[in-house]
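The complex appears here minus one protein chain, its other protein chains still in place.
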Amino acid sequence: MPEAVTVESLERLFESVKNWGRWGPDDERGALNYITKDLRAAAARLVRDGEAVSCSLEFPVLPGPDNPTPAQHHMVLAGDAPEGSGVPHLETALDYIGIACHGMATSHIDALCHVFVRGKMYNGFSASDVKSTGAARNSIMAARDGIVTRAVLLDLPRLRGVPWLEPGSAVERAELEAAERAQNVSVAEGDVLLVGTGRDARRKALGAWDPIGVGLAGLHPSCIPFLHERRIAVLGCDGTSDPLPGSAVEGWPIPIHQCCLVAMGVHLLDNLELGRLAAACAARERWEFLYSVAPLRIERATGSPVNPVAIF
Amino acid sequence: MPEAVTVESLERLFESVKNWGRWGPDDERGALNYITKDLRAAAARLVRDGEAVSCSLEFPVLPGPDNPTPAQHHMVLAGDAPEGSGVPHLETALDYIGIACHGMATSHIDALCHVFVRGKMYNGFSASDVKSTGAARNSIMAARDGIVTRAVLLDLPRLRGVPWLEPGSAVERAELEAAERAQNVSVAEGDVLLVGTGRDARRKALGAWDPIGVGLAGLHPSCIPFLHERRIAVLGCDGTSDPLPGSAVEGWPIPIHQCCLVAMGVHLLDNLELGRLAAACAARERWEFLYSVAPLRIERATGSPVNPVAIF
Amino acid sequence: MPEAVTVESLERLFESVKNWGRWGPDDERGALNYITKDLRAAAARLVRDGEAVSCSLEFPVLPGPDNPTPAQHHMVLAGDAPEGSGVPHLETALDYIGIACHGMATSHIDALCHVFVRGKMYNGFSASDVKSTGAARNSIMAARDGIVTRAVLLDLPRLRGVPWLEPGSAVERAELEAAERAQNVSVAEGDVLLVGTGRDARRKALGAWDPIGVGLAGLHPSCIPFLHERRIAVLGCDGTSDPLPGSAVEGWPIPIHQCCLVAMGVHLLDNLELGRLAAACAARERWEFLYSVAPLRIERATGSPVNPVAIF
Partner (left out) sequence: MPEAVTVESLERLFESVKNWGRWGPDDERGALNYITKDLRAAAARLVRDGEAVSCSLEFPVLPGPDNPTPAQHHMVLAGDAPEGSGVPHLETALDYIGIACHGMATSHIDALCHVFVRGKMYNGFSASDVKSTGAARNSIMAARDGIVTRAVLLDLPRLRGVPWLEPGSAVERAELEAAERAQNVSVAEGDVLLVGTGRDARRKALGAWDPIGVGLAGLHPSCIPFLHERRIAVLGCDGTSDPLPGSAVEGWPIPIHQCCLVAMGVHLLDNLELGRLAAACAARERWEFLYSVAPLRIERATGSPVNPVAIF
């Protein structure tokens, strides 16, 4: 039975999983350092049949309960280019996108500067290094060369035999371990760990909902030592990894974000589409695969929209 | 010696490489259909040492001669979150990006709806299907699951023994074939073909320049049959594949774009950063590798910013 | 008792108030032509005590039931400018705004190109003149020099002795005339006519609501001949002039917009804040005043956010 979650236990937990200094005082890559070239080459050897599966939602331009500040997609020039449009002889179409990617309907990666704990971010850098002009430290450029490694999907609805986990439910460490056993797979150093909660299935069945008001399934703080011990490089979820509504513990509203991003230096993938992936895994009875995530190279950014791809 | 480039020869060329109907009347994937699962699995088997190399420029927020309409990167919330900022108890940083990705300083993929020839796009769909609300046909969603396959880099400066090709110079078919021989590699069905012209080296040495006014190196129309015969899936370049200034032939300003996107259904990667990649290839004397390109899943879009990654 | 509102009656109405050709075949200013310099000078003579009252809501950056696609307001540089921020020696703060101004929580002006009736806009120009690159005809540039003239407020809640008109209620012509008599004012040629429905009071009392789902008070089609006979230049409202939900008559969802913008060439001011103005008028028992509206000079635009000001 897990320890009661209190300010003290979370502070202890945070300290116990801290990787600050582990890769030097100037390091901004955090747990991405676990991904060695050898591990990457080994991940490529996992490829068998060559199927590729995207883990991204559609770009969220429609307002909705999970998307109160939708992105912009505007045409700059459509197929109606007039004579004399300034593009003589060239028939072309152009568009523009704008997005604040940390929304709850956007598949995105969080940079290590996205969250602070008492004014500090990963490796002890100060929140004041994230200025109005952008992040001088821990920007998404830490992942500038892409994240290519093995990923493992732990499929919680499958484990529980339900179509989805109810909003607000929190998966404990024992369930992650049970899912490993049920799926005959073991989360290991340098992995992207993907946790499926069935959010996509619930959205399809019941429509989108407000994650703040109604809730999202996620991981209980008891999972944090597991993530640390297994030395994962990145954590991804079809929700936001933290259950919502957030923890009621003073100062620890989203312990997974706080311990992963700040203490461990683990980048997070939020709001993935894992329904297609879960089906592809189940069809093969195989929950490990080569995984590729390629953040846009945005200097000083707190994250990036991404379209992560699994290759079987 | 190549045929003179005239309206007639380009029209003949266009017709001769047309893939309209090849994959059915409703197809919007074009030459991406060449990438089979088997080819993808074979590409994964190319991975040896596990090095990953990004082929993207930095997100282009600074105005410059090659970037007259820079992108936006704005913080929504920096590390100075006040008490009472509306995010009580949560210390976080957020930002916003906006971009018209077809600019000349942006690494991006062109969707098949990006260019028309006399009012038609790939597979015969009408330019009028690209409305002010976006592309009803041939949007970037054709590549929604990512493009993962083998890529081959043909390194033209290396072939010619120069640091870069001068702006405006046009590489002919014979040079592509000479580069294949020199590099002991052969462009094949389903490949991403990357053509390096040394633009990054020239930019580093001389600073950015205006591609419209000064020019860019690219491919001569004589390369088009080569691209067609080899059944490439995607063409990428550190420039825009077409040399600039564009062709003076009436109605055919950018024959590579027009023949690849419209006739052949070949997606294009423009303004890649191929300097790092060329060095990685030369160090290994190996110019083929696994390649992953993951456009954002933007419905009705004419393209997407991307960060393509090579894995050796 | 008003004629039943049918397709036929609305078509007849539309034809009967049509100003097409009235100011020449190329005219794009429509009823702004009613505002002569003499009328403007006379309006200035209305000024007595010099009080100025804004009729604009706050820039709508917060999502809400009346604002599903909020505007963007982002700092480009706040007061935390670092040494070496690229602005040496200069301490400055900068920001960025982005807005699609036709939203229901934005005080804005509609250009004459904002609405079409069966493919035509004011003065018979074709909807196809409004391209993906903007409006070649009837853009907001028609009002490029500002709209400065007399305005009259008709205060409907005051007339009815209620704090606000309920969502969906439609004010008929007789009520406009009754308000004129009650307020001892007469709407005349070249006026901006402002119609107050108490939306601000209701919002303050009950919170914002969804105008589409819940409704908005506005003008019944019977008012259209009144607007035409009086030769108003501009119509403004704290709602959208048309009641919502819109008319159920096939092809005539928003007859006020359709007849004002398209037939009469009357620009519209939507979503004004008229609570402050109503109080200022009531305090003086005077419902006419000098009015100034200054759209941004955006070529090819369908409208502009504005902050109209009344001077007493």
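Order of writing sets the labels: A, B and C. Residues in every chain begin at 1.
Keep in mind that, in the parts below, a contact is a pair of C-beta atoms (placed from the backbone, for glycine too) under 8 Å apart; a residue touches a chain by one contact, two chains touch by 3 or more.
Quantities reported herein were computed from a predicted structural model and do not represent experimental measurements.
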| query | Of the chains that are displayed, which are in contact with the missing one across the whole complex? | reply | A, B, C
| Identified contact with the non-displayed chain, of C:Lys131, C:Arg231 or C:Arg286 | C:Lys131
| said: Touching the hidden chain in the complete assembly: which of B:Leu77, B:Ala135, B:Ala208 or B:Leu290 does that? | reply: B:Leu77
| request: Specify the residue from the set C:Leu13, C:Val148 or C:Leu235 that touches the hidden chain. | output: C:Val148
| For the full complex, which residue in C:Leu194, C:Ile254, C:Leu268 or C:Cys281 touches the chain that was left out? | C:Ile254
| message | If the hidden chain were put back, which residues of subunit C would touch it? | response | 36-42, 44-45, 47-54, 56-59, 61, 72-73, 75-76, 78-80, 89-102, 107, 113-119, 126-135, 144-146, 148, 246, 250-251, 253-254, 290, 292-303, 305-309, 311
| field | Touching residues (missing chain, whole complex) on subunit B | value | 63, 68-70, 72, 75-82, 85, 98, 128, 131-133, 136
| Which residues does subunit A use to touch the chain missing from this display? | 72, 74-76, 78, 80, 96, 98, 131-132
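Criterion: only the chains that are shown with their structure count from here on.
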| message | Quick check of your reading of the touch definition: is the inter-chain graph here a line, ring, star, complete or other? | response | complete
| said: Centroid from C-alpha atoms only, then distance subunit B to subunit C, rounded to Å. What do you get? | reply: 46
| message | Averaging over Cα atoms per chain, report the distance between subunit A and subunit B in Å. | response | 27
| said: Suppose each chain is reduced to the average of its Cα coordinates; what separation in Å results between subunit A and subunit C? | reply: 45
| message | Going by the contact rule already set, what residues in subunit B reach two or more other chains? | response | 72, 75-76, 78, 80, 96, 98, 131-132
